[in-house]
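The structure under discussion is supplied below as C-alpha cells; questions concerning it will follow.
One protein chain omitted, others in place.
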Amino acid sequence: MTQHEADGSGARGGGDAAPLLSVDSLRVTYGAVTALRGVSLDVQQGEIVATLGPNGAGKTTLLRTIAGVLKPQAGSVTFKGRSLHGLAPETVVRRGVALVPEGRHIFPALTVEENLAIGGIARSDHVELRRDIDAWLERFPILGERRTQLAGTLSGGEQQQLAVARALMSRPSMLLLDEPSLGLAPIVVDRIFALITELRDDGVTILLVEQNVHRALAIADRAYVLSVGEVVASGPADRLIEGELERSYLGIGQRG
Amino acid sequence: MSPSEFVQQLVNALSLGSIYALLALGLSMVYGILGMLNFAYGELVTIAGYTMLFLTTQLDAPFIVVALGGILAAGLASVLMELVAFRPLRNASFVSLLFTSFAVAQLIQGAFRQAVSVRARGVPVPELFDEAVQLGSIRISLLSIITASIGAVALVTLTQFMKRSRTGVSMRAAAQDFTTARLTGVRANRVISLAFLISGLLAGIAGVLWIARTTSVNPATGFVPVVQAFIASVIGGLGNLRGAVIGGFFLGTLEVFLQATLPGSLLPYAQATSLLIVVAILYVRPQGLFGQRAVA
Partner (left out) sequence: MSSPIPILRLRPALWGTVIIAVLLFVGMLAVRSGGTASAGRTYTVFLVNVMLVISIQVFIGNSGIVSFGHVAFMGVGAYTTALVAIPEALKTAQMPDLPTSIASLQLGFFPALLLSAVLAALVAAIFGGGMVRMTESTMAMATLALLVVAHTFFQNATTFTRGGLGLAGIPARTSLGLATLIAVGFALVGRLYKESRSGLRLRATREDALSSASVGTNVVGVRYGSWILSGALMGAAGSVWAQNVIAFNANQFYFAITFSLLAMLVVGGRSSVTGAVAGAAVITFMTDTLSRVEQGVRIGPWELPRITGTVQFAIALLIIVTLILRPEGIFDRWEVDDLVRRVVDRVRGRTRAPAAAVPPVPELAAVAPAEPVAEAPIALEGRDVVKRFDGVTALAGVDIDVHDGEILGLIGPNGSGKTTLLNVVSGVQVPTGGRVELRGEDITGWPAHRVTARGLSRTFQNIRLFSELTVRENVEAAAPADAGEAEVEDVIAWFGLTSVERQKAVNLPYGVQRRLEIARAVIRRPSVLLLDEPAAGMNESESDELLANIRRIRSVVGCAVVVVDHDLRLIMKLCDRIQVLDQGRTIATGRPDQIASDPRVVEAYLGAGSPAA
C-alpha cells in the first residue's frame, strides 16, 4: 500500500546513489525574520532523517518550504532529480512528497473517512483508493471504530494517526513529519514512532522534525541540528546522542 | 390570523425564504473558501433576469429554456467575474476585495442601463404561475409551491453534492483549512472557480424564481434580494453553509409574517423591521447563530 521505489536503490544512509531529496543553501525570510539562513541537507532513499533544534530554529519553516507552502528567497530543493522550486503545494504532493503539518491540521468538520479520502484526492484510481482507505482503517483500529465520526472529536493521538494516514493516502515516496509527538502522551508517542519505523520498512523515506530528541534519535539513521536558521551539527544518529547535543543546544549543565 | 391564512403565509415564507436561502448559501460559500464578501453577487441575479428577457423576447423560447438559460448565464458570469476581477487581487485585503466587488457591481449595473434601459422591462412568465391551488378553505399560490419546491430540490441536491462527491468534499475541506487542503493535493484555483460557478448557479436559480414573482427586470433588480441575502448569511454566521440556509428561511419568514401582521401604516417598514430585528440579534450574538466568536 505504499510506494516502493522501483529504481532498485535500496541503499540506506549514504553510498553513491543520488539523494532522494536535496536541499541546497536554502534561505527563507518572511517579514523581518530570516527563518533559514542557508540550510543544506540530503535525504537518501529509504532513510529516516531527523531534524532537531530548539523552537524558532527554523525546522517547521524548512518542511513548509519543501512542501511548497513557503517560497525561498535563495537556494534550491531537488526531489528525484527535479526542482521543487516555486511549485504550489498541490503540485509538490503530486510529485511524491507529502507533509503531515505541525499540529496535525485534520479537517475537523469532515469524518475520518472523508479526511482519508481527501488525502487521496490527487489520485485517479478510485478502486485502489477505496481499498487503501479500508486498509488504513484496519491498520488503525481506533480510526476504523470512528470512521464516520467527525475528525474534530478525536483525541490528539487519534488525530495524529489520522493525519499520518491521510498523508500516506497519496502514496508518497517521501513523508515529511512535523513534530508528530507534539502534545501527545508517552504511550501514544510510542505507537506513532513504531508506525514511523514500519513505514520506513515499507519503503517510505522520512524526514522528521522533532523536539523529543531522544526518541527521534532512537529511530533515525542520521540527524541534522538546526539553530537560529542554520545547521550547526549533523551526522549519524548514534554519534549525536552523547554530550555534545545536550551541551550545545539544551544548555543543561551550563551556568552563566 | 386564521389557520388557513397561517398556512398561506407559511407557504409564502417557505417560498421567499428559499430564495433568500439560495442566495445566502452562495454568498457564504465564497466567503468560506476565500474570505471575501462579493458585493457584485446581486448582479448575477440581474444577469439571469436580462438573459431571460432576451431569450423570451428575442428568441421566443419556451419557459424551461428561458429559465435554464438564465441559470447558466449567471453561473458563467460568476466564473468570469472571479477570473477577471478577483483573481488579480487574490491576496488583497478584505476591504480591498469588498470595494472591488462594489465597483464591479456598479459596472454591471451601468452596462445594463446603457445596453438595455434604465427602466424596468416586463418579463413574460407562464400564466400557470398566476394560478392557485385550493385545499379546503386554504388558497395557495401555485408559484409559491413551485418556488419552495425548486428551492428545496436545489438545496438538497447541493447538500448531497457537497457530502458525497469527491469535489464536494474537497470544497468543504478547502473552506475549513485552505492551506492544508492544498497540502493534500486539492487544486486551489479549481476549487475557487468551482465555488464561484456553484454560487453563480445558485444566484441564477434564485434569480429565475425572483423574476417569476416580480415579472420584471431592471438594472437594480438583483440588489433588493441580495441585501437580504447578505444579512441572512450574517445571521447564520458567515461561512457557515447550514447557517446561511437557516438564516435565509428565518429572514424570509420574518419578512412575510411582518408583512401579514403589521398595520397598514407600518407596512412599508416590513423589510426595515426585519433588518432591525436581525441587527438586534447580532448585538446579542455578534458572531451570528452558528459563527465563531472573534478573538479580543
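The chains carry the letters A and B, assigned in the order they are written, with residues numbered from 1 in each.
Just so we're on the same page, a residue touches a chain if its C-beta (ideal position, glycine included) is under 8 Å from a C-beta of that chain, and two chains touch if they have at least 3 such contacts.
Values in this document were obtained by computation on a predicted structure and should not be read as measured data.
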- Item | Shown chains that the omitted chain touches within the full complex | A, B
- Which one touches the absent chain: B:Leu59, B:Leu80, B:Val133 or B:Ala272? B:Ala272
- Chain not shown: contacting residue from B:Val7, B:Ala61, B:Leu76 or B:Leu98: B:Leu98
- Message: Considering the whole complex, not just the chains shown, which residues of subunit B touch the missing one?
- Response: 31, 37, 85, 88-89, 92-96, 98-100, 102-104, 106-107, 109-111, 113-114, 118, 223, 227, 230-231, 234, 238, 268-269, 271-272, 275-276, 278-280, 282-283, 286-288, 291, 294-296
- Query: So that we can see where the missing chain sits, which residues of subunit A does it touch?
  - Reply: 31-35, 54-56, 152-153, 155-156, 179, 182-183, 185-186, 211-215, 218, 228-229, 241-242, 246, 250-256
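FYI, only the chains that are shown with their structure count from here on.
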- Could you put a whole-Å number on the gap between the CA centroids of subunit A and subunit B? 43
- In the complex, subunit A touches subunit B at residues 67, 69, 88-90, 93-94, 98-99, 101, 105, 107-110, 114, 117-122, 166-167, 169-170
- Query: Which bits of subunit B are touching subunit A when the two form their complex?
  - Reply: 166, 169-170, 172-173, 176-177, 179-188
